[in-house]
Structures are given as structure tokens and as C-alpha cells.
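Removed: one protein chain of the complex. Kept in place: all other protein chains.
Per-chain numbering from 1; labels A and B assigned in written order.
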Amino acid sequence: MAEESYPQELKYFKEHDWVRVSGDEAVFGITWFAQDALGEIVYVDLPKPGAAVAAGQTYGELESVKAVSDVYAPLSGEVVEANGRLDDEPGLVNDDCYGEGWLLRVRLGDKAEIEALMDAAAYQALLESA
Amino acid sequence: MLAAVGVASQEELYAEIPETVRLRAPLDLPAGISESELFAELRRLAGANSPAGAMVSFLGAGAYDHYVPAVVDAITGRSEFATAYTPYQPERSQGVLQSIFEYQTAICELTGLPVANASMYDAGTALAEAVMIAVTQTGRKRVLVSRGVHPEYRQVLATETAGLALEIAEAACDDGVTAAALRAADTAAVVLQQPNFFGGLEDMATAARAAHDAGALFIAVVDPIALGILAPPGDYGADIAVGDGQALGNPLNFGGPYLGFMAVGEALVRRLPGRLVGETVDGEGRRGFVLTLQTREQHIRREKATSNICSNHALNALAALVYLSWLGKQGLPELGLLCARKADYLRARLLEIPDVAPYTAGPIVREFALRLPRPAAGIISALAERGYLAGVDAGRFYAGLDDVLVLAVTERRTRAEMDAFAGALADELATPGADRG
Partner (left out) sequence: MASTIYERSRPGRRAFSLPPCDVPERRLEELLPETLRRRAPARLPEVSEVQLVRHFTELSTLDYGVDTGPYPLGSCTMKYNPKINERVAALEGLRDLHPYQPESLAQGALELMYTLERWLAEIAGLAATTLQPAAGAHGELTGLLLMRAYHEARGRAPRKIVIPDTAHGTNPASVVMAGYEVLSVRSDGRGGIDMDELAAALDGDVAGLMLTNPNTLGLFDEHIVAIAETVHAVGGLLYYDGANTNAVLGLSRPGDMGFDIVHFNTHKTFSTPHGGGGPGAGPIVVRDTLAAFLPVPVIVREADGRYRFDYDRPQSIGKVRTFYGNFAVLVRAYAYIRALGGEGLRTASEAAVLNANYVLAGIRDLFDVPYDRRCMHEFVVSAEPLKQYGVKALDVAKRLLDYGVHPPTTYFPLIVPEALMIEPTETESKDELDRVIAAIRAAVDDAARDPELLKTAPHTMPVGRLDEVGAARHPVLRQRCPEDGV
């Protein structure tokens, strides 16, 4: 499992999700903290392309051997692609949570929602206060 | 021990139970007795019954008196199996876990489907769970069930799903087989039984196609002994197969405990209820077995679980595995053929009796139904006095079928017994005014 890190270029959501915005699209994933808390991921259940996701609402599930966790959408939009590699290699979420272990690519509905997200420093402050 | 606990009396241990809910009188139960007295009492109760083995039985309808070989009792009686809990500590439960894995494999082989769970309670509850899978999978609320499915399985389905606002529609099964035209539109699942309650053989492939054309799942309720000679559900495209494994080495036991089995296609693995055992390795690469995909289950997913099932029928599944290993690849088809021949013989003999007509006219494998010239209930009573368990009165489940008798023939029935039974039935029917129904 990778070292704990919270890349500066990403935005963060309080449910321990990260967002990488590029143009009208964004990529979602879970943070190092979240994957560490979940333990080794064995199964990932994500929505199909075309499905709608809403900020603050659950859009999928991550399973470890003995636990199931909902994943929350940091932003609203329409699913463009789910990370298909996770079907066979769910451990990518643990091994490379900000890279190969991404979850969802979304066409954004309301870019104004981005304003509400945290930067890396604010997210780390949230983790420390918890 | 009280001193170690730090109390002066046993009574102090209950200080936290409010006095108003303490029971201060003794329970109104008979006083305890010694083991020899207990044995005598149970022998008295047992003696007030007539075991099927003391009669000549043609009773079936979901419970069959196939011979249970001695090896089954020897193995299931081993206390390491019988007195263990669910194998939650895999390192100390490899025997139970491996036996479940081998059982799952046997059910997959029987049904021709790729995944089987570790067991359910019985066929009726397994059917209800199968329908719940289909409802979740399709998002639809209508279910189409043939009236040829065992009436008690259908009752269980209706009762257990009473809170889920399903529409359970019935497909007619008027002449011993399910009507060919199935209205499967907007349906979550189509359910047929093979062979059906009357022993009739269904066109499962056509029914499966009708279900799939309408976007429904096809659920096959099947008999494991008959699967020795009948096409397996996987061959005709069933999405889910369920059935009762009682016939596989489990005694009649007045209706339970039996064995619900369930097998599904790969697409439904994560919707399966109940336990699943998977193969894995330990740190040194040695093969071992564990409970797996547990996130489906109630102890982890709670209200989002695929089912509430916790205790299952593991020991009955072990009996089934031992029985199937005893019969083996050759024995199961031989047994299936032997039962089919004997059933065919008995049906032919009984149809020689005047005014006895076939209800299931087509091919049969162990069970069949006849129309009698008089209500079946009276005939059954009269023949019981002659030492026969003549069969099941279809009229107790189907309005208008009071004259239909459902009979099963296992390998234990001899030609001599069947000939004598035919004589007794002919005799009974020839007696005027003997209708005691």
C-alpha cells in the first residue's frame, strides 16, 4: 500500500473523496485515509455510463472482506465512465488511490459546486480534527 | 465461585432484573426425569406412530423414502460435524468448510449451474428466496408461478413475501402439465417445477425462452434424484435452480429438517442468500477454505443483506454430499432409471383397473397422478388399514381434484408389493359403497 499523501492539485470532499477537475469533466476517487480505513478492497460496485450522480449522495459501494462502504459523489453530473479495471483488480484502489484506482469520470452538471470543495490543506485539517 | 465473582448469593447475580418481571413461582412443567425414563417416554410416543417402513409407501409430494445408506448416519453422526458451530474460525473448521465446498460442487454438477450456496432450510423457503433475487435483479414486482409447483412451496412463497407487495400470478396446470402460453410480460420471474407436483414433465426450455423474451428470470424447482436422468436446469437456461435435497440421504423425519438447495448463474452470485465457501491459500501456499463474499450476509450488511438467513441446514447438506458420493457418477443415473422403470410399471398396472384413468399421461420419472372413480381420501383411508400409504390426495390442495391420487415409487418398492397394491386398490374400488371419504 502506498504512503499516506494528499496531492495538492486535487479537491476534497468531507466523505473522504477526491476530485480532479479538467474542463467540463471530473474524475472521482477515495482518499488515502478512506482506503486505509476500509482495508483491502475486494469488490467495487459503480454506476453505468449515463447514470446521474448528485453531490452528497451515494453512487456506489466499496467492499472489503468484512465491511461495505457507500461512496459519495462530491459533485453532481452524469457518469461518462466507471473504472472497468477495478472489476478484476479492485486492489488498485488501495495500491494507487489517486491514479489507477480512480472510480468514476463524470460530466459535470453544475461547476459552481466546485467552490464548496476543500483543498488539500483544509482536508488534512479535517482529518486531524476528527 | 460466588466468592470469586464477589457476590454472596446466586440471587445477587439477578439484582438488575426488575422485581416486577422476576418469576417467583416454579415453571409449570413436569419434573425432570432420568435418562432411562426419558427413553421409555419417547419410545411410547414413537410407538404411537406407524413408521413408513412398516407400511408399503407410495407417498411422495416433496418427501421420499429412498434408502439412506449406513455411511450417511456414520458420517453425520460424528460429533466433530454435528456439535460444531458455523465455521467462523476457518483454521479450526477446515473439515466443515471443505465438505461445504464439495457439496457446492455437487449441486453445481447436478444442476449444471456454476454457483451453489451452502444450503437453505427447504424447497419452499428456497423458492421464496429465489423469487426475492429475481425481484431485486429485475426491479419488477410480478411473478408467474405454475400451479404445477408444489402447493406448499407456493404457499410459503406467498406468505414469506406478503410484505413486499408482489403480484403472484398463476399459470394453469390443468392436465398434469403447465399450459404452454405463459404471459410473462413485466414479470420478474417465471417458476416451473420439474417434474411438477403431479409428476408431469414440463417443457422447461420453452418456458425459459418465454421468460427470457420478456426480460424475466427463469426459476426451475427441481428434484435431485430425477436429475440423474433429466436435463439439468443449466441446459435449458434456468437462471436459478432450487429444490429439496431431502431425498439425498435425509430421513423423512415427519417433514424436517430437510435441505433447500440453490444454484444460480454467474450474474447472480452477489445476490445469493446464505453462506458460500471459497477456496484460498494460507501464508505458506497451502490450500484452505473460507466463508467468502460475506458482505452479502446479514451479519455485515444488516438491512441491506440479500437475506436474513443465518443458521442453515449444513448437516443435511453434509448428508446429501455423503449420499451423492456413495451413489457417485454411475449410481445417480442408475437410481433415476430404476425409479422411472418401477413408476412406469406401477402406473401401467394401476391403469389396468377399471375406471382408473391417467391424470399425468406423458412420461414420468418417479411420481404420477391417477384419476380414480371415487374421492381419493376415502381410498387412502381404506388402503391404510390394509398396510398401504397409497399416496397424496390432490384434492387437499386443488379444488376439483378430489379424485386425483398422486403416487411416488422409489427403488425400495418391489414388484410383489406393487402387484399386491394394485390388487388391493382394485379390490377396494370394486367394493360398492366403500367410499368412506
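Note that a contact is a pair of C-beta atoms (placed from the backbone, for glycine too) under 8 Å apart; a residue touches a chain by one contact, two chains touch by 3 or more.
Predicted model, so just to flag it, every value in this text is computed and none were measured.
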Could I get the residues of chain A that touch the absent chain, sorted low to high? 40, 42-43, 63-66, 90-91
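By definition in this document, only the chains that are shown with their structure count from here on.
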Residues of chain A touching chain B in their complex? 43, 63-68
Taking the complex as given, what residues does chain B use to touch chain A? 270, 294-295, 300-301, 304
